[in-house]
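One protein chain is absent from this view; the other protein chains keep their places.
The chains carry the letters A, B and C, assigned in the order they are written, with residues numbered from 1 in each.
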Amino acid sequence: MKVTVKILRYDPEKDQRPHYQTYQVDAEPTDWVLDLLERIKGDQDGSLSFRRSCAHGICGSDAMRINGMNRLACKTLLQDLHSHTIVVEPLLGLPIIKDLVVDMEPFFDHYKSVMPYLVNDEQAPMRERLQSPAERERFDDTTKCILCAACTTSCPSFWANGDYIGPAAIVNAHRFIFDSRDRASSERLRILNGQFGVFRCHTIFNCTQACPREIQITKAIGEVKKAIATGNLD
Amino acid sequence: MKIHQFDVVVVGAGGAGLMAALYASKTASTAVISKLYPMRSHTGTAQGGVGAALGNYEEDHPEWHTFDTVKGSDYLGDQDAIEFMCQEAVTSVYELEHMGLPFSRTPDGRIAQRPFGGHTNNLTGKPVRRSCYAADRTGHMILQTLYQQCIKNKINFFDEFQVLDLILINGVAQGVVAIELATGEMHIFHANAVIIATGGYGRIWKITSNAYSSTGDGVAITLRRGLPIEDMEFFQFHPTGIYKLGILITEGARGEGGILLNGKGERFMEHYAPHVKDLASRDVISRAMYTEIREGRGINGQDYLYLDIRPETVNKYAALDGRTQPDGSPYRVTGDDILARLPDIVDFCRTYLGVDPVEQPMPVQPTAHYAMGGIPTNLLGQVVMDEKNTILPGLYAAGEVACVSVHGANRLGTNSLVDLIVFGRHAGLDAAKYALGSQFKTLPNDVADFSIEQLDRLRKNKNGTEKISKITEEMRTTMMDHVGIFRTNEGMSASLTKIRELQDRFLQIKIQDGGKVFNTELLNAWELGNLLDLAEVVTISAIARTESRGAHSREDFPNRDDQEWLKHSLAWSEDGKIRLGYKPVTITKYQPKERVY
Amino acid sequence: MRTRTVPQPAMSFEYTLWIFTRISGLGMLGLGLIGFVTALIMNARNLLDMNTLLRWSFFPNPNHVVNSNIPDISPGWSNAYWQVMEMLIVFFGISHGFNGLRVIIEDFIGHSLWQTILRGAVFLLWLFFLIIAVYVILAS
Partner (left out) sequence: MAVSKNAWLTGLRYRGGDNMLVWMLHRISGLAMVLFVGAHILSSFFTQQLGSTWGIALNTIYESPYFQIFLYFFVIFHVINGLRIILLDFFPKLLEYQRELTWLEWIIFIPIFGLSVFITVIKILNGG
């Protein structure tokens, strides 16, 4: 079948503003959007730029806006879009470098600001630290994050104000706050309690809807809010 | 052009690179240069687990792990290195756990382990639970944990910088030249020690589990700088890739009791590996699958088979095998157990196949997966440059890009992660020690010229007629057809001719994108050049080796020939020609025997 | 699994107002309900229609229902109880509303001088409305 792909292009060396460019591509219903982009780049327009690496939804390179919603291009099948016209645009809320490539630095800066690493200065045992399966299960959902930025760039609070720490950073803080081996939970809660922390979340759920790993992001944020309110980490 | 100075630079931010950076940064100033953001590296796709003889469920010893690895390597692995790796694996896994890696847990709170292909109890010959896992996303967790620790240690990251060349001054490594993707600007990283950890080159083959970015840049760079590469003819094909897509279904699926079935619904692995059946090592299973398909026993006569992890199938065969739980009760699983232990696999199948593996079998075929060969190194990750293992000062390699060689002719499942944590760590430690004890040399003014020239040659081809996508496609097809699981002299020679033709056509490539900012087309072209160079070396090394061993299996020479071929091959690129050489295999405890599973 | 707790972080400005929003929202509903019940006890069933009763519950100020076409109710009802009720509701309502306004504004501005200025402006407006509302209540 023939598919029309409309891509928001922007070349900083030539263009004043981003503009749409349309391509016709042959495709199968089981093709992914990434296949179409590769085909366009290979056969029609080599200057099209986008990030991709693993091509099966694990590395998080190719988050972009497909038909208005944030998704991974390599995890979006044409048949699931139910449309012969596909609009592909870069993520919102981050500066565009070129075409579908956005500047990820602000995103990673927020990520780094929540101490996303295990803090435990106690003498470690010779073997592993013990952790029951239930304690492990407590933060399982948020360990799945691949830092693709689909959630943060779907968040109206983040669009409005880039200072907001964003869902992805909170998810990664959550992963450690609720880890029974960690000792810096209260420090992280203090960071997230700030003006641009969790309370800028207005439970809009765009993040949960956008997450390609199906993490219950808003739930994680809710749990962090509750932990701030009660100090209870269960 | 910008010049940076660090004690140690690490090229590549996958598991090995981050591990090396983490340990190097404990004493030396360290920079990590990577063409991707660290979280995008291919380590993240590793699924099943990291092998270490912790013995959390049952008796297990590093010596058993050593023997299994030696046997898995078809006796081509260097046994001193293997022994070292298997001993170190245990402490390294504990260290990862202390860094915060969220392993799955046993009921009493220890790291959970599962059986994996080729890992056995040496006394009984039965599969042993040795693979330490975090659901089916162990690689993802390792990558995350290491990246988190690197952030904690405030390591300097240069993300989205493509390294184009290695700086060697009077036979000593002195840094790398890289291009910044976002601006197109050249950067020189001046360093006393360089650790290459750029990963593999599975993109040479058509059906591959490898990422678009696995283009063997590190190997190609050192090859161009006159260094040898080792054992390039050995490339692992993983038995269970999703049909046509090549996306990996972890061996853990079989570890949890999954069964391979042919078109007649038979469990064909019984005929090929009567003892461990579906948990034989990967080369054995891939060959068996290929044989089944070729003899017309594919599903509906087509070129794929079924991997079945439906609870009823698993329980049926587990009962036939007499498999038990750790507490001695019969092994049984439910649909929910499958979902809990293999969540990502279930997700992949639902997304890409529209198949729910709890209810339907998954169509699979072998997929190009892992490079056993690469840059030759010793136990400490130091790169060696000839048959006598002479060290090149200041240059290190670790991970898939390196060939220690612990994997020999065939890698065991879980050992890639073991490789990168053990040798990544030692490369980092030793590189820092070396760098702090040596002086920076003055860089000549023309260090970046070779890199600039490579890119300019691609860019200036305004009247070119060839397309990157076309050449890539032809290369991948010919390599899959002729230098895949089964190889013949005839097929490989045809492939070599084809690759050389493609190399010529590559010079006529046309780059449409004339810009500097994020010019992915230019860099894709450069990567294709690497792949073509490596494809040539792989084919030449494979033609030369007239025996079948591990992943290299020749129909015209179906037997292993220890008299003639118990040796590592080395390949140099000299004036555009490939020269081969050989070096002996280190054998300590285990004399080569016939390999039966 | 044993319960893990951490010391709560100090009440931040953002958290205080977040929790206040919830309390005041629930508070207004609760006060309305109490007002509704007390009004019924005070024989509102015979004095007011449903519409007016609801309006009275949420704004128990004689002024508030004065030009409805219902009998004048101020004589028996204009007492301290209703004035306190009314002041609480007005306090919650105005604070809840102006805090909402602050949140919406601050969703759009980062750390800057504008933030201080707008925050100050919202604060002054809040104070102004609170004062005149209280004045109206007490003066009626």
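In the analysis below, a contact is a pair of C-beta atoms (placed from the backbone, for glycine too) under 8 Å apart; a residue touches a chain by one contact, two chains touch by 3 or more.
Computed from a predicted model, the values in this text were never measured in an experiment.
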item	value
Candidate in contact with the missing chain, chosen from C:F13, C:Y81, C:F108 or C:F123	C:F108
For chain A, the residues touching the chain missing from this view	10, 12, 17-18, 65, 67-70, 89, 92-97, 103, 154, 156, 159-162, 202-206, 208-209, 216, 218-219, 222-223, 225-226
Touching residues on chain C - with respect to the absent chain	22, 25-26, 29, 63-64, 67-68, 90, 93-94, 97-98, 100-101, 104, 108, 129, 132-133, 135-136, 139-140
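As a working rule, only the chains that are shown with their structure count from here on.
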item	value
Category of the chain touch graph - line, ring, star, complete, other	line
Middle chain, criterion being Cα centroid separation	A
Mean-CA-position distance for chain B and chain A (Å)	27
In chain B, residues with contacts to at least two other chains	none
Residues of chain A engaged with two or more neighbouring chains	132, 135
For the chain C and chain A complex, residues of the former touching the latter	1, 3-10, 12-15, 18-19, 106-111
Chain A to chain C touching residues, read off their complex	132, 134-135, 138, 156-157, 160-164, 180, 185-186, 189-190, 193-197, 199-200, 225, 227-234
Contacting residues of chain A [partner chain B, same complex]	11-14, 38-39, 41-43, 45-47, 49-61, 75, 77, 97-99, 101, 103-104, 108, 112, 115-120, 124, 126-133, 135-136, 139-140, 143-144, 146-147, 175-176, 179, 181-182, 214
